[in-house]
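With one protein chain removed, the remaining protein chains of the complex are shown where they sit.
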Amino acid sequence: MRRWNPDHLQDLIDTLKAREYRVLGPRVDDLAIVYDDIGSLPVGWGDRQEAGHYRLLQRGDQTRFGYNLGPSTWKQFLFPPEETLFRVEDGAFVSARERPRKMAFIGIRGCELNAIAVQDRVFLGDVHDPSYAARRQSLFLVAVNCSQAAATCFCASTGDGPEVQGAADLVITEFEANDPYYLVEARTDSGRELLEAVGGEPAPEDAHSRIRALVAATAGQMQRRLHKEGIVDDLLGALEHPEWEAVGGRCLACGNCTQVCPTCFCSTTAETADVVSGTIDHTRRWDSCFTEGHSYLAGGVVHASVRSRYRQWLTHKLASWELQFDTSGCTGCGRCISWCPVGIDITEEVERIRES
Amino acid sequence: MTSKKIPVKAGVKSRRIEVDYLARVEGEGALYIDVEDGELKQVQLKIFEPPRFFEAFLRGRALTEAPDITARICGICPVAYMMSAVHAMESALGVTVDEGIRRLRRLLYCGEWIESHVLHIYMLHAPDFFGYDDAIAMAKEHRDAVMRGLRMKKAGNELVRILGGREIHPINVCVGGFYKLPRREWFTDMLDELKWARDAAAETVQWVAGFDFPELERDYEFVALRHASDYPFSEGRIVSSKGLDIAMDDYPDHFVEHQAPYTNALHSLRQPGGTPYFVGPMARYNLNRDRLSSSTRSLAQETGFDRTVVNPFHSIVVRALEVFQAFDEAVRLIEEFVEPAQAAITLPRRAGVGMAATEAPRGLLFHRYEINEEGLIETANIVPPTSQNQLTIEDDLRDLVAANLALSEAALTARCEQAIRNYDPCISCATHFLKVRIRDVAGS
Amino acid sequence: MSRPSLAVFKFASCDGCQLSLLDCEDELLALAGSLDIVNFPEASGRMLPGPYDIALVEGSITTDHDRERILEVRRQSRHLITIGACATAGGLQALRNYADVTEFARAVYPHPEYLSTLATSTAIAQHITVDFELHGCPINKHQLIEVLLAFSSGRKPGIANESVCMECKARGNVCVLVAGGQHCLGPITQAGCGALCPAYNRACYGCYGVKESARVGQLFDWLQTREGMSDAQKLRSLRAYNAAAEPLRIIGGGGETDD
Partner (left out) sequence: MTDPWLPQSCGVKSCHRESRDVFTLSLEPPPAYTRFSAGQFNMLYVPGAGEAAISISGDPDDGDSLVHTIRDMGNVTGQLHRLQASDRVGLRGPFGRGWPLAQAAGRDLLILAGGIGLAPLRPVLYQALSQRQRYRRIHLLLGARSPADILYRQQLLDWKRQAGLQLLVTVDTADADWHGDVGVITGLIPRLEFDPNNCLALICGPEIMMRFCVKQLQERGVADADIHVSLERNMKCALGQCGHCQLGPHFLCRDGPVLPYPEVRDYLMTREF
């Protein structure tokens, strides 16, 4: 473990760039912190979140990681919103998969890292998706232990955070908002090698206990919870619960929750003809169980009511996912709560369904 | 029901030319000419664009909605409507935008002029000079020209798309500036294409200058904006070739809208005197040649058009020169980009009256609004270019038919249609054209 | 199969939707190769009589004459596709449905007695059977091409009926409602524009019409209780580019539906 100052973070980015990584991390957009190509880390930005509500804030300090999760997910880089799979040229089917660039994710949180692991089970299970596999392989992960929780976070209850448990290359913890220093741990060989390259001072003796104390404090801030014990039976055993009707009456079926969810993997396909060249692209696009098309059959729509769409989302995410992939589809990031335009709260809905 | 018929009515010398459905004009129009005993009886340009009552339903809307709503008057020149609306509203609120915003608005207007003019030159008007039905038919023998036109048009559209979000009914224009602050990087990728297009525009000027032009010369009063230093888009005074020189706010004192039972539109007339006038590219050009860039000027010289242009059939050349001017200015605006301080200025709350005229591709477009303290529109008045030119078009046709009665039916019809297209009349623009009442012609 | 014939008809509208066809600069000549454009007055003097394989209809019905004309267009057309907010929902001019049209006429014209107009502006589908409705004010030209290709090869167009939010997230926009408190109609509006307005920092104003299963009342309740939308703002928001669309009309109240 090393102790870094903010300059080392810049060195880290520069070193990764020099090694031809596409460096992705937090960027301050007009209204929120988003993940994008970066050259440096924004300083002193944070956010305030509630159900259906997000405000970008200036913290008035020197933190680099003083923000919680915004609307973007790392999913967009591994499983892009739109990707052409193959092209029809003169009647032949030609792969259109692009060779990905090496990518480095800076600032990935515990719940997000676990979300990638969840998607790995989808795209790297029995069948490997070639472009997902290629992108995944070349990934360099710089994770961050959360030093504060948003009001919408509930990863402590799902067991996915705020401490980074997954296999990151480097794990950073930020201390002292006004004059920050960083304790940096390498968890892989390439992480160790990079840590060596960037340098820094040796970490203090009590580094581990400092980190533990910090993440424990963060966990203590969390206001929402999702108890996973027994959830599979609780939900799949309540398919006719009246709450589905109630929440179905409030839900807009806009699909935002599934689009900001770091684990949702549904996709549809589209055919795009180029009338000039005569080629046709077969493209995969993000879909959502909140669209009518998701359950469209030539004979009619299975999930015709919004009630049934919401039920599909919640029961899949929290229950059938466990049966399909041996893991929950939720890592407690809270995005679906913040970014629901009418503030529907997944944790509350689960509680309502469990009541009675 | 939409076929074109040219029936010859009673006698050799009495005929009626009917073009039930004017093609290659935006919107819907028809033309009727009655000739009796070798004498021209009447010319009617009929507009059957049904009224949509924009000025009525604008009342009670928020002033901030005016640019988006009025854009829907015309899908061909939405930017013009947005520009007249934002300037009128800003004048009502007593605010002005900074140089960065001003330039971006010019850039946006360049895009629309290009798109609209190139559409007209290549797709609507040039086929007339060659005798084709349309640009697609023309492409069979003039493929390079048509491809060049399409590519230039695309470049103009691309400017509007980047800055405005989309080509038709852009979404990024607001009273006080833009919703999202445009940045220089947005345009750098297209600079090369714009430079190509500027050259293509020069070729276009050469090309159209070589067309055969029918003769027509009348004594027009040209009316256009004139700005202290720039070729006019949205600023300056309203001037005319007959000595008018007024501030925009004085427009209502010098122009009047007139509805007579025998006409089919609210015509706009000069006050006093009630005479027709002429707006559009030729008017702008004749009144602002000294405001053209030096390269546009020399292009005009090379082609023999650096002079007052009075034959409306020459308007296609003037349009081409304006396309060149617009590409030239667009390149300059991007190269000398001025970043605005903010996307939009904050608007004060106050009641007021605001007027603005801007130069739509087809000519002067005047908006006037009264707004109340709640920021709602109390009254709206919009005078589009086509209603201002309508009487002039009919006068042109009268002269043209009178001078060409010897021509065959078909040739005369084609000539008349071509003459109408000289004005690129955008009939959808005519927010308040009325339905025509057609008089019976003897023998029909 | 020989080239399908295409005709374009205009009713009360701004011409923007049919202009979209001419705005297909890259594709126009190729399209004209695979379709026989036999009646497109805005672009061509060639105006052949029907029947037509595919008819594109722009604009709404606002006059007696047009009410008759659309019946004839239907008779002449094998596939009839309406394009744009005017044709699919009456357009902005349907604001007259919420007002007194004679008062409207007086407000604009010195001699309203010369006008002949209906009290309402209505969607084409209220008068005839329509084979496909392409939403948008204006329509998206790529969607238009897809619709033309689909009908000329006998399949359904691949036009998604989901929310603008879906495109908004795919595009990577930050939600202007959640993060900006703007009164965005994206959740009830049909996709197709590419979530343009939020990409330019402004709220969607619903120009692509109402999505399937739209929860209009629920969205407005939230905007009113949580995001400070006034009753007047709500009405203006409901009564705009797709004012006569049924789900908006129901929530906003009023609005003559027939004449």
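When the chains are written out, they are named A, B and C in that same order, and each has its own residue count from 1.
Quick note on the criterion: a contact is a pair of C-beta atoms (placed from the backbone, for glycine too) under 8 Å apart; a residue touches a chain by one contact, two chains touch by 3 or more.
The structure presented is a predicted model; accordingly, all values stated were derived computationally and were not measured.
**Q** Over the full complex, note down every shown chain the hidden chain is touching.
**A** Every shown chain touched by the left-out chain: A, C.
**Q** For the chain that's not shown, point to the residue among A:32, A:273 or A:314 touching it.
**A** With A:32, A:273 or A:314 as choices, the missing chain is touched by A:273.
**Q** Taking the full complex into account, find the residue in A:34, A:177 or A:236 that is in contact with the omitted chain.
**A** Selected residue, touching the omitted chain: A:236.
**Q** Could you tell me which of A:4, A:105, A:123 or A:154 touches the chain that is not displayed?
**A** Hidden-chain contact among the options goes to A:123.
**Q** Among the options A:165, A:188, A:221 or A:305, which residue touches the chain absent from this view?
**A** Looking across A:165, A:188, A:221 or A:305, the contact with the absent chain belongs to A:305.
**Q** Touching the missing chain, which residues of subunit A?
**A** Residues 85-86, 88, 91-93, 95, 97, 122-123, 125-130, 133, 236, 239-240, 264-271, 273, 280, 282, 284, 287, 289, 293-299, 302-305, 307-308, 311-312, 315-316, 320, 323-324 of subunit A touch the chain that is not shown.
**Q** What residues on subunit C make contact with the chain left out of this view?
**A** 149, 153-156, 158
The criterion applied here is as follows: only the chains that are shown with their structure count from here on.
**Q** For this assembly, give the contact graph shape among line, ring, star, complete and other.
**A** line
**Q** Taking each chain's centre as the mean position of its Cα atoms, how many Å separate subunit A from subunit B?
**A** 51
**Q** Between subunit B and subunit C, what distance separates the C-alpha centroids? Give it in angstrom.
**A** Computed value for the inter-centroid distance: 25 Å.
**Q** Note the residues in subunit C that touch 2 or more other chains, in rising order.
**A** Counting only residues that touch two or more other chains, subunit C contributes 26, 201.
**Q** Tell me, which residues of subunit A touch at least two other chains?
**A** 30
**Q** Inside the complex, what are the residues of subunit B that reach subunit C?
**A** The contact residues of subunit B facing subunit C are 1-4, 21-28, 48-57, 59, 61-62, 65, 68-69, 72-76, 78, 119, 123-124, 127, 133-137, 139, 146-147, 150-151, 153-154, 157, 165-169, 171-172, 174, 178-180, 259, 261, 266, 343, 417, 426, 428, 431-432, 434-435, 437.
**Q** Please give the residue numbers of subunit C that touch subunit A in the complex, ascending.
**A** Per the stated touch rule, the residues are 26-27, 30-31, 34, 145-146, 149, 158, 160-163, 165-166, 169-172, 174-180, 184, 186-188, 201, 212-213, 215, 218-219, 222, 226.
**Q** Enumerate the contact residues on subunit A facing subunit C in the complex.
**A** 29-32, 34, 52-56, 70-72, 76, 81-82, 249-256, 259-260, 270-273, 275-276, 285-286, 288, 290-293, 306, 338-343
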